[in-house]
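Apart from one protein chain that is not included, each protein chain of the complex appears where it belongs.
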Amino acid sequence: MLLIRCPYCEEERPELEFRNAGEAHIARSANMSGESDDDFEKFFFIRSNPKGIIYERWRHMHGCARFFNAVRDTVTDKFVMTYKAGEPKPAKLPGVAK
Amino acid sequence: MSGAFRIPRAGRLSQAKTARFSFDGQSYTGIEGDTLASALLANGVHLVGRSFKYHRPRGFLSAGAEEPNALVQIVRDDARKTPNVRATVQELYDGLAANSQNRWPSLSFDVGAVNDLASPMFSAGFYYKTFMWPKAAWKSLYEPKIREAAGLGVSPDKPDPDHYSSRYAHCDVLVLGGGAAGIAAALAAAETGVRVILADEQAEFGGSLRFETGARIDGQDGFAWAQAAIARLGAMDNVRVLSRTTAFGYYAQNFVGLVERVGDHLKAPGHDLPRERLWQVRAKRVVLASGAIERHMVFANNDRPGIMLAGAARTFLNHYGVAVGRNVGVYTANDSAYAAAIDLKKAGVNIAAIVDLRDNPTGPVIDEARALGIEINFGRAVIRAGGKLRVSSMTVQPKNGGGERTISVDAILMSAGWTPSVHLFSQSRGKVAFNDETKRFVPGTYAQDCVSVGACNGTDGLSASVDEAYAAGAKAARDSGAKSAKGVKPKVDASESWSRGMLGAAPGAGPDTTVKAFVDFQNDVTAKDIRQAVHEGMRSIEHVKRFTTNGMATDQGKTSNMHGLAIAAETLGKPIPEVGLTTFRAPYTPVTFGAIVSHARGPLFDPTRKTATHPWAEAQGAVFEDVGQWKRAWYFPKAGEDMHAAVDRECVAVRTTAGLFDASTLGKIEVVGPDAAKFMELLYTNPWEKLEPGRCRYGIMLREDGFIYDDGVVGRLAPDRFHVTTTTGGAPRVMNHMEDYLQTEFPHLNVWLTSITEQWAVIAVQGPKSRDIIAPLVEGIDMSDEALPHMSVREGKICGVPTRLFRMSFTGERGFEVNVPADYGQAVWEALWAEGQKHGATAYGTESMHVLRAEKGYIIVGQDTDGTVTPNDAGLDWAVGKKKSDFVGIRGMARPDLVAKGRKQLVGLKTKDPKVVLEEGAQIVEDPKQAIPMKMIGHVTSSYWSQNCGRSIALALVAGGRDRMGDTLYVPMPNGVIEVEVTGMVFFDETGGRLNG
Amino acid sequence: MKKYSVFAIAREAMRGHKGWEEQWSSPEPKKEYDVIIVGAGGHGLATAYYLATVHGITNVAVLEKGWLGGGNTGRNTTIIRSNYLYDESAGIYDHALKLWDGLSQELNYNVMYSARGVMMLAHNVHDIQVLKRHVHANRLNGIDNEWLSPEQAKEFCPPLNISRDARYPVVGAALQRRGGTARHDAVAWGYARGASARGVHIIQNCEVTGVKRAANGAVMGVDTTRGFIGAKKVGVVAAGHSSVIMNMAGVRMPLESYPLQALVSEPVKPVVPCVVMSNTVHAYISQSDKGELVIGAGTDQYVSYSQTGGLHILQHTLDAICEMFPIFTRMKMLRSWGGIVDVTPDRSPILAKTPVPGLYVNCGWGTGGFKATPGSGHVFAHTIAKDDPHPINAPFTIERFRTGRLIDEAAAAAVAH
Partner (left out) sequence: MAKAAAKKTAAAASPSVDRRPALAGRTTTATGVKVEVLPPAERISLRAPEASVAALSKALGLTLPKKPKTSASKGGRTVLWLGPDEWLVIDEGGNDPLADCATVTELHSAVGISHRNVAISVTGPAAEATINSGCPQDLSLDAFPAGAASRTILGKAEIVLLRTADDAFRVECWRSFSDYVFTFLSEGARDAAG
């Protein structure tokens, strides 16, 4: 069971309180109905599924109930950092090469 | 007397406290504190089991958790039979009853042993190469036989009366292993005041101090020191000491699973005691002090009862006061076995000879053995053991060949050296490193905040281990936030020390031989099998393991892995590290299902959700159905009624007078804020801005991919306040779906969502008389059609309690849904029921609700739709706001194949024979005469007998259904084809006049 | 290839089993092959086997970063069935099931396919509707799947608890008698032996690090930890790692990889005579030839390549098993492990050509790939050999996600694999 730092509760909490919500930073188009079939496929179906650093969304479902973002290594399952929803993708990651 | 092999004054058990027990029906006497193993050995019993494949007689190899052979069934009573219990771990209690396993008719005469005679046929992986002809024989003959022969013990056959519990715990320093090193680490950490948990799998702490009689710490005997230290730790309130507790799994971020055996060692565990307790510990730092496991020597017939690890024999003697024989031989490749010989000799047991593979080893233990007059043979090997049900001799030969000499013995103690227990370290995803000098894998690269100390770290010698452990414990405490330590490091005055040893097959069991020299005892894997696997192209150690099943038995290769690896490496001509080690998988030792499940059994398997009126329905004799976690009243049978009769009556009553229905389980969400309408516009297909406060609308929610996700009636209570209802099953996921969009896609909107599902009990009153029933109880709401038209909502009082009164209908009749605060639910229901009785109203359940809505063609999301249905497919285009530029699903539902012709559309079906009721899920075809596989064009989603229509009715998803109105289609059933006509979805009151009737 | 038989064993017994030949060779990679298969799991090896036997293409290399059969093939619960709802799924899984029956003889390797029956439990009205929809669709597709009452279910699987007071009582079951299990290692090894004997190179410890494409975009070969290996055709069959390999070729996939755990109990004498699955209480169980109860868990909730999962997932699985089989609480978990399963948005596989000429992909089997192994390899070999999908796998395109022509067994049926 993972231990996840909730950026709103400002502490680490057990995974049982959280629900993963898929890849992060996939913006929904402001002009949804104008999207092409390809755009929609990219938006809704295509995922980067990286072996290594992933940017993902979690919800502190049974805690503060907020959605937030996390950076995690999918090989070790170690969290690099978490940050609030709406905050930009971090340019630099603490303690991660390249 | 507690056994002929009990040595007076030896061991630590009090001879006074005897305990009776039985094995295979024969009763014996042991001593409290014994394990089943030590008690049996005290009585001279070595033969306790049969091996997996060859059914060879087996005794005790070890005195601990690594035991591969001595597995028995413990029987407390009819419902408490536990298979595959290690006799070396099971503590004795008065009245314990154990049976041997995997033998028939008896342990000493086992028919299955013919396998041993035929063993040349049963080589590694033989079953992959045969049993293929004739083909049919596999299922009818070969496989059943193989299965009967396989398996060890017998599964329990009754529900388990015992209970299990669980506990989450957090600490700064978790110490796993309670030998000298673990205790030293725990002391160092505990003295700083941080939270410490110390766990050990044994009943008593001390680890190898249990047999290392040479050890002295802080001026006292090692084992005594350990007990004193544990007492000290136990008295500190920042420390939790757990004995009989095995750390079985090391998971991500220092999360460790442990199982504490609470009741199995007790004669009569109290009712309140769990049998086992699961500990799930999150630790800031973990100290691994799991020790080392002795390896056996790999030589011919090394599995005969009476042949065991030297350390085990020492434990039986020094801790339990039991001699494993009267005339004992020793076969070793390192020093440690000498200590066993010395201890036994001093206890008056004859040591027939020590056979040492090494050429000219020197050292204090060797001198001492010699001084005691024990015969020592250097540079020699035991090439064969004699005896069958019990070892009777050992045949010795110079290791490079030469004359044989057979020495009669009744036990052989062996030691090929010690393997560090890196299991938990490896589970923590740490990488082991091979030490070429000592020929062992030790912790290399760490992946988590843990540290290994003592023997499991490859540290030799008590003194070095304690120093290392104490320092590590102190550092772990510092790293987890401790200020200062104020303790004193334990001082080791005397210790035994040994290392080295050998890996792989001993002389006499080499490649040129065909002898049965066992590597994995339980799975009957010999050195020969491993070589064969390599010859057959298995180059990866994982392939060798899987092909031979080496290390896959219940002991998970604790004694066999390294030998197997060495033999494979030798055969491959590769260095050991290049061949690699198989991965260590959790659990460290087998874990009881019940302990893992702990509380989640019976009523606590899953919450059972009941509504406020549940007791009333129960009293009325309602039959309930499971809907998600909810129990819902399904129908209310009267005396002598079956489900059909009850449902027919309920349905007719609703349309002639009125019915009461508990709709409380429907999800309810209060959407509040100035942007509430804007938000609703985005989450539902319908338009909401113009919906007047006090009015309701049926809403459809899509997923982004355009498929129907949920639906429900939504009432606008105020410009900034909506009362949203969802399906029963959909409530939680709809709430999550809405929160997701609100928080991440539309955070600019000023609106909040609150689940009020359980705040309000909902009583649906439906039927021509519904208003007459409700009106007398309502205050402050004008119930006239003008003031309260269909699809409107008012707030007021009923029976003096607040209500949100909806005028709405899921039956097609005039109808209301009365929302009242949940705690008033049943009382208000009873009041309405009393009123209802004046009009002949009935209570109806979910089945009638389904029939009534189907008569009107109202869909049930999840039954008539299934996650692949668009609003258009369901004939709900009217509910999609045509002028809207955006809502969730607007783009998805416009994809080519979602607007293509020929999609399955929801339609009505009427069977040509009105009496025939279709089966839900039945498939529909155009041409019933076509051959299988048939082209299916749709399926029946809902189907009922409608008493109100006087015929059966059905809804179905049919390809291009709306263009098939009036067409005849066919439903092929096993017992004949059913003819159906495609119709509209409304079967009753097409004009809808009854909504105000 | 020397034939396996009881006589061969007897012969070898005489000489201490020293005469067995290698089951597969371990050659050095050549510079170039006609076809490279990435991934020596069951599906990849089967593909190579059928390329050789059906299409006569033997200049084939199967590249494996670890040891053959070491991925999901050797980590799954070996459930075999074909009672799927949609024609497309039923088509490919039943194609596989027909090949399972007789595979031991075809390969001269006992894969221990055991048609002991797969029983899916219904616990409520919705389950009944869903499972009966399957039963009827299967019947008209010529696939066996029959409806059982709770009593019939218990008769077929005596330890099953059908008490009405269970939290989720069993109210019925769908049984596919041809369903069952097989020995996972034997499947990989049997195909490896058969392919190797026909000249296919199985190259282990050879990780693909890149996919080379020519100016015209077509595939030229792959870079590996053992150097560049050329090929005009490359088939990616890398399960959890498929999207990683496809990314090397510049193709982004609708895939996510999740940890899937499984566990076995200590071996006991025969007690569970069939495979039992329940979607509502969510777990599945069978018993191996060795006597171990083989138990499947749900996936963890997050993308991971760690091949480990959380203890709470195993807890939920064993909760469910002990709910269905209360007699098993005293049994012990012997071994648990994790695999990496690649899941598509509609839970159905992708077996298709790709936008890249010469690049083919077979992935997205999620938690249910083992059962399809023979059929998957058979039609994928066809797709590669003919550069054109076999009718059976034609619907399993990548494009379906753009157009919306999904094969959504999960949404339609909500039945666990």
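A, B and C label the chains in the order they appear, each numbered from 1.
Just so we're on the same page, contacts are C-beta pairs under 8 Å (C-beta built on N, C-alpha and C of every residue); 3 or more make two chains touch, one makes a residue touch a chain.
Keep in mind the model is a prediction, meaning the values are calculated, not measured.
**Student:** Going by the stated contact criterion, tell me the shown chains that border the hidden chain.
**Tutor:** Displayed chains contacted by the hidden chain, ordered by label: A, B.
**Student:** Which is it among B:A150, B:V409, B:I708 or B:A831 that touches the chain not included here?
**Tutor:** The missing chain is touched by B:A831.
**Student:** Using the touch definition up top, pick the residue from B:R721, B:K884 or B:R962 that touches the left-out chain.
**Tutor:** Of all options in B:R721, B:K884 or B:R962, contact with the hidden chain holds for B:R721.
**Student:** Can you work out which residue in B:K17, B:K145 or B:H170 touches the chain that's missing from view?
**Tutor:** The one listed residue touching the chain not shown is B:H170.
**Student:** Which residue from B:P364, B:P607, B:G840 or B:G984 sits in contact with the chain not drawn here?
**Tutor:** Answer from the full complex: B:P607 touches the omitted chain.
**Student:** Against the chain that's been left off, what residues of chain A make contact? List them.
**Tutor:** Counting over the whole complex, chain A touches the hidden chain at residues 1, 8-11, 13-14, 16-17, 62-66.
**Student:** In terms of residues, what is the contact footprint of the unshown chain on chain B?
**Tutor:** Touching the missing chain: residues 163, 165-170, 195, 262, 272-274, 277, 280, 282, 599-600, 603-604, 606-612, 629-630, 670, 672-674, 693, 717-718, 720-721, 750-752, 754-760, 795-797, 799-802, 821-828, 830-831.
By definition in this document, only the chains that are shown with their structure count from here on.
**Student:** Determine which of the two chain pairs, A-C or B-C, is joined by the larger number of C-beta pairs in contact.
**Tutor:** B-C
**Student:** Where the CA atoms of chain A average out and where those of chain C average out, how many Å apart are those spots?
**Tutor:** Between these chains, centre-to-centre, one finds 30 Å.
**Student:** At which residue positions does chain A touch at least two other chains?
**Tutor:** If we look for residues of chain A contacting two or more partner chains, we find 1-2, 19, 37, 40, 44, 76-77.
**Student:** Among the residues of chain C, which ones contact at least 2 other chains?
**Tutor:** 306, 308, 310-311, 402-403
**Student:** Over in the complex, which chain C residues touch chain B? Could you list them?
**Tutor:** 4-6, 8-10, 12-14, 16-18, 20-26, 66-70, 74, 87, 102, 104-105, 108-110, 112-115, 123-126, 128-137, 139-142, 159, 161, 167-168, 183, 185-186, 189-190, 204, 265-271, 281, 287, 289-291, 306, 308, 310-311, 314-316, 318-319, 321-323, 326-337, 402-406, 408, 410-413
**Student:** Quick check: in the complex, which residue numbers of chain B touch chain C?
**Tutor:** Per the stated touch rule, the residues are 52, 80-84, 120-121, 123-124, 126-133, 135, 138-139, 143, 146-148, 150-160, 162, 164, 249, 251-252, 255, 257, 280, 429, 514, 528, 532, 535-540, 542-543, 546-547, 549, 552, 554, 556, 585-587, 590-594, 596-598, 600-603, 605-606, 608, 625-627, 705-707, 862-863, 866-868, 892, 895-898, 919-923, 925, 932-934, 936, 939, 972-974.
**Student:** Quick check on the complex: what are the chain A residues that touch chain C?
**Tutor:** Counting only chain A, the residues touching chain C are 1-2, 15-16, 19-20, 22-23, 37-38, 40-42, 44-51, 54, 56, 72, 74-77.
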